[in-house]
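Please find one structure pasted underneath; my questions will follow.
Removed: one protein chain of the complex. Kept in place: all other protein chains.
We call the chains A, B and C, going by the order they appear; numbering starts again at 1 in every chain.
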Amino acid sequence: MMMNDLIQVAPVAQPPVAERRIGDVILDLQGISLSFGGVKALTNISFDVREHEIRSIIGPNGAGKSSMLNVINGVYHPQEGRIMFRGELRQKMEPHVAAAQGIARTFQNIALFKGMSVLDNIMTGRNLKMKCNLFQHALYWGRARQEEIEHRLKVEEVIDFLEIQGIRKTPVGRLPYGLQKRVELGRALAAEPSLLLLDEPMAGMNVEEKQDMCRFILDVNDQFGTTIVLIEHDMGVVMDISDRVVVLDYGKKIGDGAPDEVKNNPEVIAAYLGTSH
Amino acid sequence: MSESTGQAVHLAALDTFPRLLMHHASVRPNRPAMREKEYGIWQTHSWAAVAQNVRAIACGLAELGFKRGDRLAIIGDNRPRLYWSVAACQCLGGIPVMLYQDAVAQEMIYVLQDAEIQFAVVEDQEQVDKMLEIEAEVPLLRHVIYDDPRGMRHYTQTLLMGLDALQEMGRIHDRNHPDFLDAEIDKGASDDISVMLYTSGTTGKPKGVCQTHGAFIAAATGGMEFDRLTDREDILSYLPMAWVGDHLFSFAQAMVAGFTINCPESGDTVMTDLREIGPTYYFAPPRVFENLLTQVMIRMEDAGAVKRKLFHHFMDVARRCGADILDGKPVSVGDRVQYALGNFLVYGPLKNVLGMSRIRVAYTAGAAIGPDLFRFYRSIGVNLKQLYGQTETCAYVCLQPDGQIKLDSVGKPAPFVEVKLDDKGEILVKGPMLLKAYYKRPDATAESINADGYFMTGDAGFFDEDGHLKIIDRAKDVGKLNDGSMFAPNYIENKVKFFPYVKEAVTFGNGRDCVTAFINIDLEAVGNWAERKGMAYSGYTDLASQPAVYELIRDCVEKVNADLAVDPKMSGSQIRRFLILHKELDADDGELTRTRKVRRNFIAERYGVLIEALFDGRKSQRIETVVKYEDGREGRISAELRIEDAKTFAPQAAKQAA
Amino acid sequence: MLYREAGQFKVSYQEDQQIFPIRQDRVGFIAILGFFFLVLPFLASEYWLQAILIPVLIFSLAAIGLNILTGYAGQLSLGSAAFMAVGAFGAYNFMLRVDGMPFLVALAIGGLCAALVGVAFGLPSLRIKGFYLAVATLAAQFFIVWALVKFPWFSNNSSSGVISAQQIEILGFAFDTPVSKYLLTLGIVAVLALAAKNLVRSTTGRSWMAVRDMDVAAEVIGIRPMFAKLSAFAVSSFYCGVAGALYAYAYLGTVEPEGFNLDLSFKILFMIIIGGVGSIMGSFLGAAFIVLLPIFLNVAMHSLFAGSMPAGLGSNLELIIFGGLIIFFLIVEPHGLARLWQIGKEKLRLWPFPH
Partner (left out) sequence: MGFFFEVLIGGLLSGVLYALVALGFVLIYKASGVFNFAQGAMVFFAALTFVGFQEVLPGWTGLDADSNVVFWLAFVLALAAMIVLGILTEKVVLRPLVNQPHITLFMATIGLTFLIEGIAQALWGANVRGLSLGIADEPVEWIMESADILVSKFDLFAATLAGALVASLALFFQYTKVGRALRAVADDHQAALSIGIPLQHIWAIVWAVAGFVALVAGLIWGARSGVQFALTFTALKALPVLILGGFTSVPGAIVGGLIIGASEKLAEVYIGPFVGGGIEGWFPYVLALGFLLIRPEGLFGERHIDRV
């Protein structure tokens, strides 16, 4: 079959697969300092995040990684510094406003709504997109029901994406840890964020669960083009999947760059050797 | 009877599956043809929608250059779009070839080569990867079309194409050539090959069984009339599409009767989905029924004392009269009242939890079913029946008629089927459902169909006084011990396997002085038993080597021996010695076929040392085996296996001992 | 045991999202509703209707109100009775001062008054949590009752704030018999209970529960805590307010502000603890339990002591049993009777299997 061979080698004009292209800076943090009653959590930190990239923040325990995420989505308000998000300078901002701008996140210690089912937890991620008011909800008829169904479909897509079909009606409290982490990711994904903050999404997981989570993170980044800022302890994972890495230690930035650069940065090596990590 | 012939006349023009499909699309366009659990609900496709989708796929395939007589490989779980691809292929006069989706890539090469596959429709990334892995070995393969686009974004191989894109292409083709497909359908004839099913091949390489539209339609129609199936049935399609049973029940019968196929959400959710759908018509191999029963018993062990007592009391009632009530035989009023109460308290809820509340007819086949197991389902009111058939006969030779159920027979010859025995006891069958030929194997075709047009099943059996067929064993497996008495290994193995603790058994004895056996314990059942006894164990190998487990299994073996002693033909082949294997027999290691039948010769070769040890009287034997893990890596396990003797019974002493 | 779910599959989200997705539950519920609407009015005596069924329904409504706030939104309130008082006095004043005011409208306005007051007293919830908030609601309890007593305008200048509810009349039909009052109450409670159920299974309810379970996470996914909390206060107070108005109009006829005291607030709190925190059905179960228990005790005591009952023992025993039951339920089954019902139902669905 000659035909076959021809097809194999010929560069057929197929629509090019949409390559994930790293774009412009969408989040720019300049000189961020944060303290709690005299305790300095972050000191003069600057770094940026580009569209579609996977940006990791690493550092020993207590380096201020989670505080950094909390600053980005408005849970903490830094005393100094400025934050530009999508070209807008943000002063004091509340977390729900950040959410409305397309920033979603997961937490280091699972922050699911324990009293609700997996489905309802993920449905809360659609909250911002639902427009009906309280009175329509009380009737649960017409528009309200229609809206509920439309968003249920979106949520079901997330459930399908994360392969958690079997547990959709289970109360989250009854799930094992690894699945809870996955549901939490689902809740964030349901919001269709443009910037996703993940705070140690793989902490406490076994190898298989980590592999799954890694795959989901890459798929999210790849399929939806979501920009991801990731805190992770597992160096292997970080170096594998990140485009760029920021290293924090005692609230200060000690390294920033591509995984390989960071890996060879003497300051970073010192920080890691100096701690129990 | 007059009614059924009327229907036969009506169906006469509908002699190919594409015609049947278009018929349903016009007669019952809005009835559900297929449901699939997806995104949390049962997404329903009407007959009209199915027909449209099939059209699109067929036209798309034609656009790609698929021609009459081409073979289309179909690989994946029971997904609606894969069934549609089967139908689409048939519309074009092509021949669908389903492959077992859990086979590793290397195992697929043979069939792909043998059937000269150029087009394949596969389910997802996993199957695509397999195709790409063996691309070099199957140079004819030109197009691989995948159903689920998940994870496929970065595949740039030119032979890949999404089913969505194919359908889109097909719709355009259909718009430009509106008469094309109808013309193709019109070209089809009842005598055309509608499907090629590969026999699992207990021996040698698999053979492609070519079945015609006419054969499957005959088998389906016969079954439908026999059990009075309507277009209101619901069936759950969860068995491999490559298996003849699924093709008969989920495809052919649904196409003939116009009922609804339901595809589960995933392999893990079959039980939940079964419970949700509550099929009215159900098919499962004995293994599934057995697992269900084991689970029932294990779960009941955890119940409180009162509930357990209640359960066992009413199960006794059911055992006494349930099957008779189902068969419409006379039962005393007292028992009827008790049964009705039991139905409210136990059987009804039990059937509900198992998803069997609505079952009108359930079939099992593929292996012998234990009489206790069979009785259990019938006694709680599930109309479970056996059928007998092969890939070569569209799984359609004998069926058990309602009300005439015998536990150890496979029923009477089905409508249109003629069954006779040759002088050696081999079962010969003839009818419209016979295969047309083995693909490219005229030698094999000639070998299996005799001059009178009978298909030689290779099974040994006999008719009882009521005309019910009883199967003993594979004709070629039936051997002789050195003393001349008959040795039917399957027959004995099945008896051993009816004990819940035993998962597999392999017996040896042909040309030997006595019968010996390998046993595989059932990890779940024995594990539970061990837990209740407070025994600690670290895994299968450890559990299998425990003396107490040997005691347990010896007990089973001896009960079988007592049973065998009653039958004058079989009393000579009682199991003298046995051992419990240190690993589970596994299809990945080649010890079982994909349909989980024991590969006798392969095992005899692989475990030769053990067999010798069994026969030469040793007390134990060391064995080292290579095993294949799920990820494809290989490892070795070795163990010192104990060999134990079992008590045998003299023919006349048997009755008391049993 | 009674369930036959096999074959009840869902082909649309609408079916899947029903309040009672299982057919047997649907049938059972309709049967119960039918019994209460069509059968009970003919069977029950006036005493049963007036002294048991009507108050049970009214308290159920109040308990639903508190459950929305405490059970769903996680904000503990000890001021439910005060919001009932606002509802009662609000409806009274509108009936009194606006000519031709339709009763149902007055009822709704009473509820809205309560909702407004509720939002005002709910404002602190934006800054304070837990029992700090509980103490804040005590402020509402004391202040409102004081205000209703001290400002005679509210009670149309009657002494110590007592008001006598006007005759209920809807479209010319006078609701003046126990049966008619019962049916009216039942209708209103049924409609409002359905609305409450709808609220808690929609976005509103999910944002309440999200704030209850993990407020920081809720805010991070875009739920405005202020709106969630204040809407819970508003809806909760509305329900309490309507319950209060019915309490005055359909049950007692004459009420005084002091009747809506802290004890009544506690009573409603007990209803949801025993009935089930975070359950609409639990609100009904709890209300029935709390109303029936004293009656049952009374009967039991009388038959036990045959008239020679020590003075005060009954009321003390009631206190002891109430207190003991609260502790018992919190320890043994924090989700109350509703959870017990749920467990029983699960058992029936799995029958004959234990799990």
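Note that in this section a contact is a pair of C-beta atoms (placed from the backbone, for glycine too) under 8 Å apart; a residue touches a chain by one contact, two chains touch by 3 or more.
Keep in mind the model is a prediction, meaning the values are calculated, not measured.
Touching the chain that is not shown, out of C:136, C:211 or C:287: C:136 (per the contact rule at the top).
In the complete assembly, the contact with the undisplayed chain comes from C:273, out of C:6, C:86, C:165 or C:273. Within the entire complex, the positions of subunit C that touch the omitted partner chain are 74, 76, 124, 127-128, 130-132, 134-136, 138-139, 142-143, 146, 149-151, 216-217, 220, 262, 266, 269-270, 273, 312-313, 316-327, 330-331, 334.
In this section, only the chains that are shown with their structure count from here on.
C-beta contact counts were set side by side for A-B and B-C; B-C has more. Centre to centre, using the average C-alpha position, subunit A and subunit C are separated by 42 Å. Annotation: 46 Å between the Cα-based centres of subunit A and subunit B.
Mean C-alpha position of subunit B lies 57 Å from that of subunit C. Shared interface positions of subunit A, defined as residues touching 2 or more other chains, are 152-153.
Multi-chain contact residues of subunit C (touching two or more other chains): 12-13. Considering their complex, residues 38-40, 139-140, 142, 151, 153-154, 156, 158-159, 265-266, 268-269, 272 of subunit B touch subunit A.
By the touch criterion stated above, subunit B contacts subunit C in their complex at residues 35, 40-44, 234, 275-278, 296, 299-300, 302-304, 307, 310-311, 344-346, 348-358. By the touch criterion stated above, subunit A contacts subunit B in their complex at residues 1, 3-4, 7-8, 10, 12, 14, 17-18, 119, 152-153, 156-157, 159-160, 165-166, 168, 219, 222-223.
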